[in-house]
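Note that one protein chain is taken out, while the other chains of the complex remain in position.
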Amino acid sequence: MDRLTATPIAPVFLSLICEFIGAEIESEKNIEVSSFCTLFPGERGGLSFLANSSYTKLLKKTKASVVIMNHDQECPEGFTGICIRVDESYSTWGILLQKFGEHYPWTHEPIAESAEIHPSAKIAHGVTIGNNCVIGENVILHPNVTIYPNTKIEKNSILHSGVVIGADGFGFAAPNPTETKLRKICHIGHVIINDNVEIGANSCVDRAVVGATVIGSGTKLDNLCQIGHNVQIGVGCVLAGQVGIAGSTKIGNYVQVGGQAGFAGHIEIGDFVKIGAQSGVHKNVGKGKIIMGSPAIDAAVFRRKFAASNMKK
Amino acid sequence: MDRLTATPIAPVFLSLICEFIGAEIESEKNIEVSSFCTLFPGERGGLSFLANSSYTKLLKKTKASVVIMNHDQECPEGFTGICIRVDESYSTWGILLQKFGEHYPWTHEPIAESAEIHPSAKIAHGVTIGNNCVIGENVILHPNVTIYPNTKIEKNSILHSGVVIGADGFGFAAPNPTETKLRKICHIGHVIINDNVEIGANSCVDRAVVGATVIGSGTKLDNLCQIGHNVQIGVGCVLAGQVGIAGSTKIGNYVQVGGQAGFAGHIEIGDFVKIGAQSGVHKNVGKGKIIMGSPAIDAAVFRRKFAASNMKK
Partner (left out) sequence: MDRLTATPIAPVFLSLICEFIGAEIESEKNIEVSSFCTLFPGERGGLSFLANSSYTKLLKKTKASVVIMNHDQECPEGFTGICIRVDESYSTWGILLQKFGEHYPWTHEPIAESAEIHPSAKIAHGVTIGNNCVIGENVILHPNVTIYPNTKIEKNSILHSGVVIGADGFGFAAPNPTETKLRKICHIGHVIINDNVEIGANSCVDRAVVGATVIGSGTKLDNLCQIGHNVQIGVGCVLAGQVGIAGSTKIGNYVQVGGQAGFAGHIEIGDFVKIGAQSGVHKNVGKGKIIMGSPAIDAAVFRRKFAASNMKK
C-alpha cells in the first residue's frame, strides 16, 4: 500500500483497455497494464495521462508504459512509452479509473473485519474504519473519526474527533467543451499518515487519485484543515487551524504554516519555510523563505509595504 | 417540499396571529395565513416581514398577503397586502416562526421511519436522517453524515463523511436597542440537494428560514465549505475547499470558485463567473466576469496592481 505515485490494478491487456474506450493501438504494442500512475515519475507497466499541455515535457522523463493523451497534443521525442489518443484525455482517465481500479464499499460493521488494527490502538465510539486499513501501535482515534478504506495510520498518531481521512479528492472532468455536465474522477489511491502525526478536530485529508496522499512523520495539523488529493507533507511540519492545501502540492520538512493560509495545487514548498497566517501561496517557495500576504510575498517586503501604506493614509 | 421561497403552515387567522404578538388589525382585514414567505416574490396567503428599510421597494412587488413591519417604516403606494405594525419586526418574525411553524424533533431511531429512502441509496454507518427526508436513487451517504429533518437529496448525489445538511442557519434578532440578549430566529425552511451533486467532507449546508436552501444539479462542493441559509446555487458549479457563502446569496450556473473564497449575504453572482481563491465577494457580479482579491475586483486589474506594487518595492 505504500506506493506514493502509482496504484496497482489487476493486470489487463492494453488492447482490452483500448477496446473499452474506443481507442486504437497497433497490435505489436499490446502490453499488460499493471498499475495506474502519475505522469512523473511513472513506472513500468503503468498507465497515465496527459491533459494540461504544460506537462508535455514530463513525457520525456516518465517511466509510464502508456500515456493517454488528446488527438491534438504533441508527443515529444524521447518519450519511450505507448501513446494512446482520445478526444478528452482527463475524462477518459476518469473512465478507466472507474472501470479498472479497485473500489472498496463500506462494510456492514462500523470497523471492517479486514482492517488491521494494532491491539494497543485506542478506538473511541462512533469511529468508522473501512476495508484494508492499517492502524498502528498506540494510535488514538477520538470519537466520530472516519477512516475510508485503504488508509494507513502509523504508530503514535492521534486523530481528533470528526477527522475524515481518505474521502475522495476533488476531481471532475468536463467530457467536452459543449457538454457542461461534469464527470467524477474516481479516486483509487489512498492516504498514509506516518508516525507521531496529530490531526485536529474536523480536519480532512483526501485520498489520492492514484498513489498516496502523505502526512509525514511528526507533522501536526490543527483543527479544520483541508489537505487535498496527492498532497505530500514532509516531516515535522506544523499547520495551524483552517489551513487549506490544494491537490498535488508538495510541502517540505519542518515547514510552519499560520492559520487560514491557503496553497494552490501542484506547487512545491521547500524545507523550513515559514508562512504567515491567511497567506495565499500560489507558486513554488524556496528553502527557508519566510512569506506572507495574499498572494504571498517575502515577509519583510510585505511588512515594509504595509507600514508604508499606513503612513500614506 | 419544493417551494423555494415559502414554507406552508397549518392555516391560522391573522386575527389570532395579531392577538399573539399584541398587534392590531382592522376586523375587515382578517384573512387566513397559510404560509410564511420571503418578501420577494412572496405568495398569496403568505406572511412576511420588512426589517431593513433598503428592501422597502420590494413592498410594491411582493405577492405576500401580510407584511410585519416597524411602526416607523414607510409603506409605499402600490403595496396591496396587509401591513401589521410592531416594535421590532425581525424579532416578531422570529416569534411567529417559533409559534406557528412546524418543528421536527429528532427521532429515537438514527434513521427516521418517516424518511423516504430509495432502496438503491447507500447509507453508511453513523448516518443520521431526520423526519420527512427524501433520499433519492443511488444517493451515497458516507459515514457520520447528518441530515436534519425535511431535507431532500436527489438522485446520484454523494455526501462525504461529516457533512451536515439542514442545521439551523445563523439568524438572531436583537429585540430592542437597549436589550442585548439575542433571540434565535427559528428556521422552518428546508434544504434541497438536486441530482448529481457531490459535497465534500465536513461541509455544511444550512436550512432556510422559510423556503429552501438549494444546491443545483451537478454542482460540486469540496471539503469544509459553508453554505448559509436560503443560499441558492445554480447547476454545474464547482466550489473548492473552505469556501463560505453567507445567507440568501444567489450563485448562477457554471460558476467556479477558488478555495477559501467568501461571499457576503444577499448578493447575486451571474452565470459562468470565475472567482479566485481567497477572494472576498461583497457585491453582485455580472455574467462571465473573472474576479479576485479581498474585496474582489476584476482579475486582470488585480494582477496588474499586484505586479505594479511588487515593482515599487
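Letters are used for the chains, namely A and B, taken in the order the chains are written, and counting of residues starts over at 1 for each.
What we mean here is this: contacts are C-beta pairs under 8 Å (C-beta built on N, C-alpha and C of every residue); 3 or more make two chains touch, one makes a residue touch a chain.
No experiment lies behind these values; they were computed from the predicted model shown.
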Original post:
For the full complex, which residue in B:Arg44, B:Lys60 or B:Lys184 touches the chain that was left out?
Top reply: B:Lys184
Subject >> Residue in contact with the excluded chain [from B:Cys204, B:Leu221, B:Val238 or B:Ile291] >> reply: B:Cys204
Subject >> Residue in contact with the excluded chain [from A:Val86, A:Ala240, A:Ile275 or A:Ile291] >> reply: A:Ala240
**OP:** Determine which one of B:Leu4, B:Ala121 or B:Ala264 touches the chain that has been left out.
**Re:** B:Ala264
**OP:** Using the touch rule from the top, list residues of chain A that touch the missing partner.
**Re:** 122, 124-126, 142-144, 158, 160-162, 196, 198, 200-202, 218, 220, 222-224, 235-236, 238, 240-242, 254, 259-260, 277-278, 294, 306, 309-310, 313
Subject >> Residue ranges of chain B at the interface with the undisplayed chain >> reply: 105-106, 109-110, 126, 128, 144, 146, 148, 162, 164, 167-168, 170, 172, 180-182, 184, 202, 204, 206, 224, 226, 228, 242, 244, 246, 260, 262, 264, 278, 280, 282, 294-295, 297, 301, 304-305
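Note that in this section only the chains that are shown with their structure count from here on.
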Original post:
How many Å are there between the centre of chain A and the centre of chain B, using C-alpha atoms for each centre?
Top reply: 33
